[in-house]
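Quick one: the structure is below, questions incoming.
Note that one protein chain of the assembly has been removed; the remaining protein chains are unaltered in position.
Each chain gets a letter, A, B and C, in the order it is written, and its residues are counted from 1.
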Amino acid sequence: MIQQTAQILSHKKVGDEYFLLTIVAPEIADQAMPGQFVHVLPRKDANFILRRPFSIYKVNRRGEWAATIEIIFDIRGGGTAALAGMRPHDSLDVIGPIGRPFAIPKTRHSCLLVGGGIGAVPLIFLAEKLKAAGKRVDTLWGASRASRLLNPIDAKRAGTISVFATDDGSEGHHGQVTDLLPEMIERCGTEVIYACGPHGMMAAVSNMALKHRIPVQVATEAYMACGIGICMTCVQPVWSSQGDQIVHVRTCVDGPVFNGARVAWDAFAPKAGLAPAPPGN
Amino acid sequence: MIQQTAQILSHKKVGDEYFLLTIVAPEIADQAMPGQFVHVLPRKDANFILRRPFSIYKVNRRGEWAATIEIIFDIRGGGTAALAGMRPHDSLDVIGPIGRPFAIPKTRHSCLLVGGGIGAVPLIFLAEKLKAAGKRVDTLWGASRASRLLNPIDAKRAGTISVFATDDGSEGHHGQVTDLLPEMIERCGTEVIYACGPHGMMAAVSNMALKHRIPVQVATEAYMACGIGICMTCVQPVWSSQGDQIVHVRTCVDGPVFNGARVAWDAFAPKAGLAPAPPGN
Amino acid sequence: MPVDLSVDLAGVRLRSPVVTASGCFASGREVSEFMDLKMFGAVVVKSMTLEPWPGKPTPRMAETPSGMLNAIGLQNYGVDHFLQVDLPWLNRAEVPVIASIAGNTVQEFIYVAERLRDAPGVIALEVNISCPNLEDRNNMFAHDAKATATVIASVRRAATVPIFAKLSPNVTSLTEIAGAALDSGAQGISLINTVFGMAIDIRTARPKLAGVIGGLSGPAIRPIAVRAVFEVHKAFPHVPIIGMGGIMNHEDAIEFVLAGATAVALGTANFINPSSGAEVVKGLQRYLIERGIGSLSAMRGRVKVEG
Partner (left out) sequence: MPVDLSVDLAGVRLRSPVVTASGCFASGREVSEFMDLKMFGAVVVKSMTLEPWPGKPTPRMAETPSGMLNAIGLQNYGVDHFLQVDLPWLNRAEVPVIASIAGNTVQEFIYVAERLRDAPGVIALEVNISCPNLEDRNNMFAHDAKATATVIASVRRAATVPIFAKLSPNVTSLTEIAGAALDSGAQGISLINTVFGMAIDIRTARPKLAGVIGGLSGPAIRPIAVRAVFEVHKAFPHVPIIGMGGIMNHEDAIEFVLAGATAVALGTANFINPSSGAEVVKGLQRYLIERGIGSLSAMRGRVKVEG
């Protein structure tokens, strides 16, 4: 992990809903792998104090510029709003690359990438790497509506076979990616699945993969403070290697990529807060 | 008092140390009088929450633009830094004009304005008004060093006789304005004194004026939260009309201009905090 | 669809769930230049004492991260001035008034409460027990269950309207103090008062407040206040609560209602934006309409917590 004050090279809108920031960060770019993220501090004088985590979308090591990384985000609250307001030449405190990247399969060949909405971000980076490694890549992209699909043109190009699904039917299949998953696995002869998106979607994909006896890797999200492994706020419930108990593992540095079969999908935050016990840090 | 979201028209540096903001605020400009101030909210999403008070420096009612007000400030902390970073067309939440303005004398003619550093701001506005009312205006400007004198060219023009004093002698008299006050009063046949500047300077000027039996008005500063009279944080110790007791009067709406002879200059914040008594709001 | 923002405070109906926090609104005259005071369910006026109090020396305030410290020392012109000057004005403005009373002895609280008997338009008293008790080594009444009980019982006997006990968060058990107040006849609870704090100017090595220690308010304390409202509502579900502490907008207000507040009070928000009251009320109306929720009261205490 490297901490550096990096300069914003460019800032543009991607489609109607997303922003893309290109950040000059040579050291981070050199080490970055698909699935890893950067933890950025949008402003030092804001009423919010914490960094914000963003998956690495692209890395550019060539070109006359010093190496850059790109992140894509949509405005959710104060942090993303502050980032959306940044201008070229503004500087940004960035830590990265953070976490365990997606593993590139050694023997298996046919890879299926399943992305939900903004969850497509790390998969685009991954697709590039997989192809460079000579793998077959097929993609299945889902979103609530067409405008939430992350740059469909790139996305389409990313896969040998590339299929879309939207909840409102505004693009591709009218429904969810999981409706199409079994058929895709058939058509593509899928041997490895990579997924990133909403919790429920990753849980469903993981369970289907398990049924088809296909290894699955998921890139997860969690509310995180430090992003470097020291606060224990970001844990995920994961089955221990013996599979006999659920352990709390840090998403930031032990993840964000996990074996989908190991994540204890049902052990997550209850629908309501627990009966209040005395707080303990 | 009016609250409005106003637009920044222009933003420039004045000398080496001060910034000038021109704000489009027609209603406020229409009512503004010398000595009054505006209470501005530099950012809504900053780690500080309160407005910042600034004396009105100039008002421009003519011209093709909607009427504007000008404020001048130097960077002290987060609020002034945020203001210094504003760009034309940015909008700013402004409340004003606030407080009791300087009173223009009815019978008396010869007015002496004594300003310390940034304290010159409301006096420049006042000089204009006094001249418009056909009064004689002389000025005595002090500062720690030449660069802290608020644009000397205007300042010089402001008075029939205009004298400078700097603590380091880098401009005009090597010393304090109070060294020159008695002599100025003589030369100018001063009948009314107006002062704005550091606490100690205003106290000294008030006491000298008292000795010379010349009425004196001072524009004071205080740490203030609301600026509109509802919090009681900004009070000044002032002698009651009967002169028998010290009362705490709100600087924001009962001031910021006070009769210098009425301010209880010695009753201010002790050199140290008081022996801690239980807090009470 | 019309939405119902009215709330019932110990039998008194307020047309709006938004009130002012004592000491953050003077007596309303100043803010009436910025908004229609009728948007407020009631104006809770600055705490009044029997005699005028001069308050503490300056500086009386210091800004802190997302908050502010104050040490005013309850400067006020006394209950008689309130009755002669402020109340008639508020009556003409047709805003219900909640009179906040303070004192350094139980007797002083009683005297003030008696002066306020049958005062026109005063719909309730808020008893500010975050005051040093001269008869107990300057301990705050609000920091001791027995002292709280004594003051509240005495005011209860003297008063002709419902009384709310205004609690200090600087205690080990808020529910213990709330319980003592309720057992002694308080009809409702107001919370939270400011959190004790201090700031030092390192350039001068002096406290930023002449009073050294002050009260922290504003967004910084909101989580502390939400937790306080939640705990007290859980312990006394049927007791009306006026919740406050860092409420800046209608979403903050809803957070307090979900935690268990019947009504909400705006304090520091008025300093930052004198039309906050109107904006919060309009925001609540919009929120309920957009979600088809008929009344705000329906949301009270509805935070989803197991068991």
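One rule holds for everything that comes next: a contact is a pair of C-beta atoms (placed from the backbone, for glycine too) under 8 Å apart; a residue touches a chain by one contact, two chains touch by 3 or more.
Quantities reported herein were computed from a predicted structural model and do not represent experimental measurements.
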Seminar exercise, completed: The listed residue (C:195, C:281 or C:296) that touches the chain absent from the view is C:195
Exercise. Which one touches the absent chain: C:87, C:102, C:220 or C:241?
Worked result: C:220
Problem set entry | Where the unshown chain meets chain C, residue by residue | 64-67, 69, 143, 170-172, 195-200, 202, 204-207, 212-213, 216, 218-224, 226-227, 230, 246, 251, 254-255, 258-259, 302-305
Exercise. Which parts of chain A are in contact with the chain that was left out?
Worked result: 1, 3, 41, 47-51, 93, 95, 222-237, 246-248, 253, 267-281
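Just so we're on the same page, only the chains that are shown with their structure count from here on.
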For this session: State the chain with the largest centre-to-centre distance from chain C, centres being mean CA positions.
Result: A
Seminar exercise, completed: Per the C-alpha means, the centres of chain A and chain C lie apart by a whole-Å value of 46
For this session: For chain A and chain B, let me know how many angstrom lie between their CA-based centres, rounded off.
Result: 55
Problem set entry | Interface hub residues of chain B, defined as touching at least two other chains | 47, 49
For this session: Return the residues of chain C touching two or more other chains; collapse runs of consecutive numbers into ranges.
Result: 66, 219
